[in-house]
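Dropping a structure here in structure tokens format, bear with me for questions.
Yeah, one chain of the complex is gone here, protein chain that is, but the others are all in their spots.
Each chain gets a letter, A, B, C, D and E, in the order it is written, and its residues are counted from 1.
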Amino acid sequence: MSNDGNERYQRGLEKMAEVDREGCQRVVEVLKTIAPEFANYVVEFAFGDILSGPVLNLKTRELLIVAGLTAMGTAAPQLKFHLKAARNVGCTREEIVEAIVQMSVYAGFPAALNGLYAAKEVFDAEAN
Amino acid sequence: MSNDGNERYQRGLEKMAEVDREGCQRVVEVLKTIAPEFANYVVEFAFGDILSGPVLNLKTRELLIVAGLTAMGTAAPQLKFHLKAARNVGCTREEIVEAIVQMSVYAGFPAALNGLYAAKEVFDAEAN
Amino acid sequence: MSNDGNERYQRGLEKMAEVDREGCQRVVEVLKTIAPEFANYVVEFAFGDILSGPVLNLKTRELLIVAGLTAMGTAAPQLKFHLKAARNVGCTREEIVEAIVQMSVYAGFPAALNGLYAAKEVFDAEAN
Amino acid sequence: MSNDGNERYQRGLEKMAEVDREGCQRVVEVLKTIAPEFANYVVEFAFGDILSGPVLNLKTRELLIVAGLTAMGTAAPQLKFHLKAARNVGCTREEIVEAIVQMSVYAGFPAALNGLYAAKEVFDAEAN
Amino acid sequence: MSNDGNERYQRGLEKMAEVDREGCQRVVEVLKTIAPEFANYVVEFAFGDILSGPVLNLKTRELLIVAGLTAMGTAAPQLKFHLKAARNVGCTREEIVEAIVQMSVYAGFPAALNGLYAAKEVFDAEAN
Partner (left out) sequence: MSNDGNERYQRGLEKMAEVDREGCQRVVEVLKTIAPEFANYVVEFAFGDILSGPVLNLKTRELLIVAGLTAMGTAAPQLKFHLKAARNVGCTREEIVEAIVQMSVYAGFPAALNGLYAAKEVFDAEAN
């Protein structure tokens, strides 16, 4: 709303463009029809504050998100989004698969299996 | 039991030594008194198979585990173990903090807060 | 089975009628074909005991259920049921959206996003 | 409150006596000071309805509860209660350990480890 | 950092003062020693953005948070914080107990029991 809100918003939009511009736009467009304030929070906080933080590069961050969402097992659409994002920012298929397989020890085999099924969908879509 | 079991067991012990020899020994000793087979699975499967996998280095793996356990929020002793392990294999405090903070978006602020409190305990113990 | 069972059952049916008569009937009919005792527990305990409790009105209760199910993220069909129920007992769209958005802090953005997507489906169905 | 409520309550008390009379009384006494209605629901619904159901014997039921609570990882006091209950109704230590270890595949190693630590505490207390 | 960041920060501090000034300060002080950026996010996003939102009053918000955290069962320190906050903004003990008991249907009896134990601690501390 204010100028600085715009600064965070701007930084969020840039980060979104690095990750998956179209995918992000689709999410934000849907959110604007039902919860416009929350659409702003996704851009400003999730992307503008957290994903834009220093210390870790975007590739590591996306691997961490894939690991976290795989372990939780409650966020199928977001896991798929970040599997694609991980690929967009340069994670190899092998790195992504290893990150998911690692979660089998900590969150169980079903969590890892469902993560791998989602990864397969994302990888297969790339092939086309 | 057989030779190859020993091969996986041996590989697991070596990985444990890289991560936190004493901490691992303590866990395995306790497990042997109640579930000796499971003590073997921890060494052979968790450390010998999964943590010894190729593709990702140990530093990245420990960051991923910290992210996953922070997101789950149900594994306080294991999170503390892997926070210490992450430090032992070369993760900086800043990297660990960023990995935990990142989970605030995906698993909520309480998950991140409890992860940070655990990290603080581990970091404070180092100082001494 | 006995008279008092019937008293609790009766109270449950009345509460169900306030919340979503048709939706409840559909659930109970399916349950009767596979777990008839559990069909009774849904009517008697969930609706006859808990949802009929004093102190909180039905509108507040449905908002609390929406918040709880959004935070859990493991109960998509039940969340959709209670989003509709919340509307039936007088919650505004804005109140429901705020209750879901609030969970973004406590259970993460994916939990809130999936809650909002479900709410959008329920609100869109109303429009017709 | 009514006679039949008393019938379910009576059945619940009898089931509690089979499982762990003292442990149950302690829980119910605490609940009465803060949520007396819920104290009744524990006796009537959890013990009088569900745990008194036909088809499965109490030993199998307690093993199932131990498995479920181990997998969830969010109910430490209740897991400990049911580990003791499982012993009281005739589960061997070996059966309990196997039920917990089995969850390592489905809910991850931390869930199984925390279950085993709790079991060790319960078994050690028996020895005295 | 910028002025508007300060505006959100200021709004967050005011909301914190309504909820539990001392409790919030303690959390923020600890966070500043380990993750100063995240300390800002707690003030700005959790309190300045979300808890300061329109539509729902603070009393309803705190009840919803209590319900959500009870259902999740992974955030004991935060649940206790918000039980106290709920009291501070005017929720009666009876309303809080009902909100927790309601979760027994949706998240299970252990979740509700642990919520009630936490509430008892908070209520008992008030008495002194």
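By our rule, a contact is a pair of C-beta atoms (placed from the backbone, for glycine too) under 8 Å apart; a residue touches a chain by one contact, two chains touch by 3 or more.
The structure presented is a predicted model; accordingly, all values stated were derived computationally and were not measured.
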> Looking at the whole complex, which visible chains does the left-out chain touch?
Replying inline: A, B, C, D, E
> Of the residues in subunit E, which ones touch the absent chain?
Replying inline: 103-111
> For subunit B, which residues lie in contact with the unshown chain of the complex?
Replying inline: 2-5, 7, 37, 41, 45, 49-50, 53
> At which residues does subunit D meet the chain that is not included here?
Replying inline: 45-46, 50-51, 53-56, 60-61, 63-65, 67-72, 75, 78, 92, 94-95, 97-99, 101-107
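Keep in mind that, in the parts below, only the chains that are shown with their structure count from here on.
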>> Starting from the defined contact criterion, work out which chains touch subunit A and subunit E both, please.
In response: B, C, D
>> Of the chains shown, whose Cα centre falls closest to the middle of all protein Cα atoms?
In response: E
> Same residues or different residues: which describes how subunit A and subunit C meet, taking over half shared numbers as same?
Replying inline: different
> CA centre of subunit C versus CA centre of subunit E: separation in Å?
Replying inline: 24
>> I'd like to verify one number: the distance from the centre of subunit C to the centre of subunit D, where each centre is the average of its C-alpha atoms, in whole angstrom.
In response: 27
> What are the residues of subunit C that contact at least two other chains?
Replying inline: 45, 50, 53, 72, 97, 101, 104-111
